[in-house]
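Only one protein chain is missing; all other protein chains are in place.
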Amino acid sequence: MARPLLVTEGAGKTLPVEIRPGLAVGAGRPVVIAGPCSVESPEQIQAAAKAVRRAGASLLRGGAFKPRTSPYSFQGLGEVGLRMLAEAGERTGLPVVTEVMDQAEIEVVERYADVLQVGARNMQNFRLLTALGRTRKPVLLKRGPGATLEEWLYAAEYVAKGGNGRIILCERGIRTFEPYTRYTLDLATAVAAKQLTHLPVIADPSHGCGRRELVAPLARAALAAGLDGVMLEVHPDPAQALSDADQALTPADFQRLMVELGLAPARATADSP
Amino acid sequence: MARPLLVTEGAGKTLPVEIRPGLAVGAGRPVVIAGPCSVESPEQIQAAAKAVRRAGASLLRGGAFKPRTSPYSFQGLGEVGLRMLAEAGERTGLPVVTEVMDQAEIEVVERYADVLQVGARNMQNFRLLTALGRTRKPVLLKRGPGATLEEWLYAAEYVAKGGNGRIILCERGIRTFEPYTRYTLDLATAVAAKQLTHLPVIADPSHGCGRRELVAPLARAALAAGLDGVMLEVHPDPAQALSDADQALTPADFQRLMVELGLAPARATADSP
Amino acid sequence: MARPLLVTEGAGKTLPVEIRPGLAVGAGRPVVIAGPCSVESPEQIQAAAKAVRRAGASLLRGGAFKPRTSPYSFQGLGEVGLRMLAEAGERTGLPVVTEVMDQAEIEVVERYADVLQVGARNMQNFRLLTALGRTRKPVLLKRGPGATLEEWLYAAEYVAKGGNGRIILCERGIRTFEPYTRYTLDLATAVAAKQLTHLPVIADPSHGCGRRELVAPLARAALAAGLDGVMLEVHPDPAQALSDADQALTPADFQRLMVELGLAPARATADSP
Partner (left out) sequence: MARPLLVTEGAGKTLPVEIRPGLAVGAGRPVVIAGPCSVESPEQIQAAAKAVRRAGASLLRGGAFKPRTSPYSFQGLGEVGLRMLAEAGERTGLPVVTEVMDQAEIEVVERYADVLQVGARNMQNFRLLTALGRTRKPVLLKRGPGATLEEWLYAAEYVAKGGNGRIILCERGIRTFEPYTRYTLDLATAVAAKQLTHLPVIADPSHGCGRRELVAPLARAALAAGLDGVMLEVHPDPAQALSDADQALTPADFQRLMVELGLAPARATADSP
């Protein structure tokens, strides 16, 4: 592999990406990012935020600008959704992660988000990557389902080259011939990304398999492999979710998984400050 | 497959996309789009334009905004390159096809191009697709190397839904395990795209295999399968090409292929008006 | 690729494999092998044989030992089926191609078949390949759906090394992420196999796509790409077929395709000698 320059400096030794004082990805303790696929209503996102916080999550996820295969699917609530997400984050004290789909939207998303997510379909949207290199917020860069490890690292390099080295890589499954799972979670390459760069690397088992009953085993596997965290879809009522209903965990599932991972707080914390 | 609405109306019966009076894609006679991967200099693009025109090509291709895996690779000449391309097109009488990478660049690309190309990596850049739905120029939509047929058709639907039905689909190879070729040209799905929609469909064997010696057989195969045309990389001097050197045909290779395809003009035409 | 030795001698110049005097694969004129997936009854295989012969096929195919994914699917008629196949071949004057699944079955299959087929699932059954190297009948070696070009050529090398150089390669589709087709027919690699060896190479579009409506376009594409022939599933009544019903052509479909390919006889031939 022709080596990218910035992201491979000091390869193998992960430099933590600080989200806010006291919270960093890649600093040893695994980080759990949880929340619904899409922000749907103030009630939904607040219920999700409280549930994931109570169970021990460190960041809240939720999409407001949604890249959807079909133009007829729910496209997200846009800035209104961002505002709901930010408010749920504030009330629970959780920083928020949300997707930005286009360089023209960076400004608005940045106003509400603590971490800017580049979705899998935009991994090689080079204008977006370049523009994110000029922001100062951490970037969560998902691997494209058809992208090689080399392409993924070069995509990160676009951001780093622009001056923003606060990049978190996220493996979320690749396209393979296996029809049973939606994608094939490629933990080997995620581990290799950690070995070849100084970037923290997390995994998204929810998108990675697309089946609720496989999410917990894969989350445990990701952390056992040495990754720096997991990103999980949790919905207060998965059956009513406007997107990705099949892969979302219930709050109870999530609570159980956090206990298995040894990441649940010693005792239930108060709901909100 | 959940059926998209606009692109499947009258499925199986291709509605030609007119490029200019007397030239349409999908009207029966196969269309050949040829030229270099990147516009490199006025001399290079003009030499390419003359060569491909002489051999019978109908459109000139050439990239000015280049999506490259590495930020350290040649990124194209930008608007200066667009101007060179347009001038080469004018001199040879060939309409030009070139890539647009971001919605913010549509305006400038549209000024010079006859057909707006969406590259494989941007096939699910939904903001770009939506914005192209508001233009009035034909859109050449390449299939992403990790995209299913369904995703490809829905990407076209984003453009069509915006009001621009002049879409040409282009199969350019998918990611598979086979390392001998860069991608695997998926002619079956390209034919299926013709059967399931009213859109013309072409193939790009140059990117599809990444090896010069396989381009001609695959171009013949694509037309024999009933596709509406092929897009081919031709460079006046492939060994000096700034990108995709291994897959570019020489003018002599291209001339020979056009004879094989029965698309070479009866006799050499004058170089330029 | 580490180069195998015997199959690449004189690479690029195909040495024809003679089936019987006056009939060879790789001698210039494309060869069409046609017939049902499975031999089901004397009536079925004879009807198929007559139909494909009338339309211009050169060899008759039909399976008696059937490798099936499920042990509960129809497993073929065994030697009884071989006898039916051989008789149908004799009556129509067509040599027959049929699969051998295990080295222990070579002797019985050889008694009835003119060409011994190694199925895709057995491409790396090295005991079988080695044993076929000791036979004197031509071997039709299908590419495994998960096999690289290199592995395919080395599989052929096992046969050649045993002393049997009469090998015909057959591309029949590889496993990819695309769900619309059963497999993805990889014509590029089939052409590469011709360029890298002296072996004739054919394609099987029926298995390659698994959809009847795509078979004819892919068969035309395979021959236009320069392959030496095609293998096609034709059943007198596809709706009643015991295996692969979705991809079998009717005799009328097949007749039409042979005309398109320019391989139909000038006028209908008599049914049988």
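Lettered A, B and C in written order, each chain numbered from 1.
One rule holds for everything that comes next: contacts are C-beta pairs under 8 Å (C-beta built on N, C-alpha and C of every residue); 3 or more make two chains touch, one makes a residue touch a chain.
Note that the structure is a prediction, hence the values are computed from the model and not measured.
For the chain missing from the display, the contacting residue among C:144, C:200 or C:217 is C:144, taking the whole complex into account. When the missing chain is restored to the complex, the residue among C:14, C:46, C:98 or C:122 that touches it is C:122.
Think of the hidden chain as still there; on chain C it touches residues 2, 4-5, 67-72, 101-105, 121-122, 124-128, 130, 144-147, 150-151, 154, 157-158, 161, 174-175. Chain B meets the missing chain through residues 175-177, 179. Residue-level contact of chain A with the missing chain is found at 1, 146, 148-150, 174-181, 184-189, 191-192, 195, 208-209, 211, 213-214, 217-218, 220-226.
The rule is short, and it goes like this: only the chains that are shown with their structure count from here on.
Interface chain B/chain C: over half of the residue numbers present appear on both copies, so the contact uses mostly the same residues. The distance from the centre of chain A to the centre of chain C, with each centre set as the mean of the Cα atoms, comes to 49 Å.
Computed from the mean C-alpha positions, the centre of chain B lies at a distance of 35 Å from the centre of chain C.
Along chain C, residues 175-177, 179 each make contact with two or more other chains.
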